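A single protein chain has been omitted; all remaining protein chains appear in their positions.
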Amino acid sequence: MRLKIDCELGYELKAPTLFVLGVEVAQLASHIGVRESLVIAPDLPRRTYVSPETGNRLTSVLAPPGPLLVRYEAAVELQVVREHPARVPEVPIAELPLEFIEHLLPSRYSPSDRLAAFALREFDALAPGHQRVTAICNWIYDNIDYRRGASDPETSALDTLVGRAGVCRDFAHLGVAFCRALGIPARFVSCYALGLEPGDFHAVFEAWLGGRWWLFDATRQAALDGLVRIGVGRDAADVSFATFYGDAEPTGMAIGVIAEDGAPAERTVEAIRVE
Amino acid sequence: MRLKIDCELGYELKAPTLFVLGVEVAQLASHIGVRESLVIAPDLPRRTYVSPETGNRLTSVLAPPGPLLVRYEAAVELQVVREHPARVPEVPIAELPLEFIEHLLPSRYSPSDRLAAFALREFDALAPGHQRVTAICNWIYDNIDYRRGASDPETSALDTLVGRAGVCRDFAHLGVAFCRALGIPARFVSCYALGLEPGDFHAVFEAWLGGRWWLFDATRQAALDGLVRIGVGRDAADVSFATFYGDAEPTGMAIGVIAEDGAPAERTVEAIRVE
Amino acid sequence: MRLKIDCELGYELKAPTLFVLGVEVAQLASHIGVRESLVIAPDLPRRTYVSPETGNRLTSVLAPPGPLLVRYEAAVELQVVREHPARVPEVPIAELPLEFIEHLLPSRYSPSDRLAAFALREFDALAPGHQRVTAICNWIYDNIDYRRGASDPETSALDTLVGRAGVCRDFAHLGVAFCRALGIPARFVSCYALGLEPGDFHAVFEAWLGGRWWLFDATRQAALDGLVRIGVGRDAADVSFATFYGDAEPTGMAIGVIAEDGAPAERTVEAIRVE
Partner (left out) sequence: MRLKIDCELGYELKAPTLFVLGVEVAQLASHIGVRESLVIAPDLPRRTYVSPETGNRLTSVLAPPGPLLVRYEAAVELQVVREHPARVPEVPIAELPLEFIEHLLPSRYSPSDRLAAFALREFDALAPGHQRVTAICNWIYDNIDYRRGASDPETSALDTLVGRAGVCRDFAHLGVAFCRALGIPARFVSCYALGLEPGDFHAVFEAWLGGRWWLFDATRQAALDGLVRIGVGRDAADVSFATFYGDAEPTGMAIGVIAEDGAPAERTVEAIRVE
């Protein structure tokens, strides 16, 4: 599926400010034939970085006071891998490659240690594998209200569980925390998503099953095979779309994702991953 | 029912310490013919206080370094009021006497504001009245493990809900928080309890229904008609059995409650209150 | 000093809502010749309550959807008691009347137990009495920025200490917490204040010294002898100016306090209390 992404961000700066942008699509084999442009106004010297481990990309500018406008456009052929969920088993914790242990560790927004008792009581007895993570997503969907404004930058999965409301970021944090508590490596994914209404950045998560990272979205807001990854990290702290050091006020944001062939997003029951 | 209470507390003091004891049975009409003795060794000048609003009692001593031993014995005829639960309705919030508003306010260990979304999703649709508070207790009993050591003095109802384990104090805090979030005034009760194994102080809660305070115990550890109240408060912060200002280490505690006629505690389905 | 208070509050209600208003001046001997009117539009049946212990007053209405307007006007002759600070000693904790023990207990917004180590390191070595509480106020003034928007309804004294910014309510919570941690009973005071710019409700605190409650204001925003008390409580949870059960959005607030003789507020170094 060929997707076209359009992302505009506006800021008003009160002081010289270092902007670190995380809006460019990740360098992945699944992202084929990427054509993109990143316009920053005013035009400023840039620094860029691509993480060799994850393909996450960063671009930074040191911007003077005044308005700052960012426009990122990209077209990408997205080639996901599909599998029957029953063929995606859990990896016994003793067989996990040790470099994945870090994806079992609690993190700030996904404090899996504090949610362990909860996760074990709700999900430990379920049949393992892709279906268990789907059951986790279903539980989140059924028990947490999707509501704008329900959370703020300090909201953790624990707060979301108690407050029973959140946005995509909070749903992903909760999914990540539950997985880790059950011994399933999990990580946070920021992305563009086909079919999101209104257009916005999206957040989902990946669980490591059968030796691969598989995508999950407890919000049911977008199709798993229409997600264009921006970045992965332990939780949202790692993959902010804009981090600034200085003094900046957001003045506007508009994000659009369309399929070039006009195909709508459809929810799939297949297991989906990118590579 | 005539109950005999025996309570021993031991401390080792490293410095002169003000002890404030909250171990004496409350002054209540339901506590008939109280005979009691409070021995403190060493024998020290005491100050005492009985709250005119609640009947809660306090005794304090300023103790020198060294061992401090407290022994409280009491015999009391406990006369509870019984009612059929169906005759104990909720009071619409607009009809609550305004002096009860304070029992709807969040408190430190029962932050009902933060648990409001949770309470509304789980309990708002239930039939109101005594049966709804019983449903809350059943939910707590089914979802929270009773486990010694699961909590510490900073544990709030929110922590208990997430950690899914606690002791009587935590169960009571959670019951209080859920009730307040639903508009039902609720308060914390510390007490002696017939049938507790091993012997210990107990904590339950009261909800204000039909114009009276009714007892509830989500732990199912003791019979509601075998509880001898020590004190009531907003939460455990108000009714500690021993508060000290100085330096004291507990060295032992033994609490026993027996029915003088040897009758065992039995769980009742009646609505129970004291007055 | 004769003060004239004018307080207007506006709300838009989306559903039938129980309003509990805490805006009327407290019933105190120091409040002489109170003339007041409380207009609520629409005009609705009211319930009122005056706490016999504190003189705090509440008025409630059950309001239908639509706009709700509250206008409270009062004129009061304020007669404070003045004393030289050196004549206001601390009461040794062992000599505190036991009914004041509750004012040493940690509460939700003033968790004095968690701030005990901090309070002891900063203030334990200071000379006791009124001057020590003044030193606490000076420390707060010097170390915490007064900044609107720095806090929200969940902000505790601990958050304020770490975030180093807050409003009057936060300054009062921190003062209360430090006092309690040092063994000085303290409570929260909501009030109208002469000289506040812009006009607003104000919050200060009282410490129990020399057998009386004395006023302190770490914000230095208003004169201690120009405060007209609305209510006292353990912390802000107890003395909200408006609590609602239903669905209400604030649409406006305007508060004015003037001295009828036009005298400006002046900061005093005397110890001040009301009775």
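By written order: A, B and C. Residues from 1 in each chain.
Convention: a residue touches a chain if its C-beta (ideal position, glycine included) is under 8 Å from a C-beta of that chain, and two chains touch if they have at least 3 such contacts.
Because the structure is a prediction, the values reported are computed rather than measured.
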Among the options A:28, A:58, A:81 or A:120, the absent chain makes contact with A:58
Considering the complete complex, of C:13, C:137, C:161 or C:239, the missing chain is touched by C:161
Contact residues on chain A toward the hidden chain run 18, 20, 47-49, 51, 53, 58, 60, 62, 93-94, 97-99, 101-102, 104-108, 111, 113-114, 153-154, 183, 237-238, 243, 245
Residues on chain C facing the left-out chain by the touch rule are 114-115, 117-118, 121, 143, 145, 158, 161-165
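Going forward, only the chains that are shown with their structure count from here on.
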Going by residue number, chain A touches two or more other chains at none
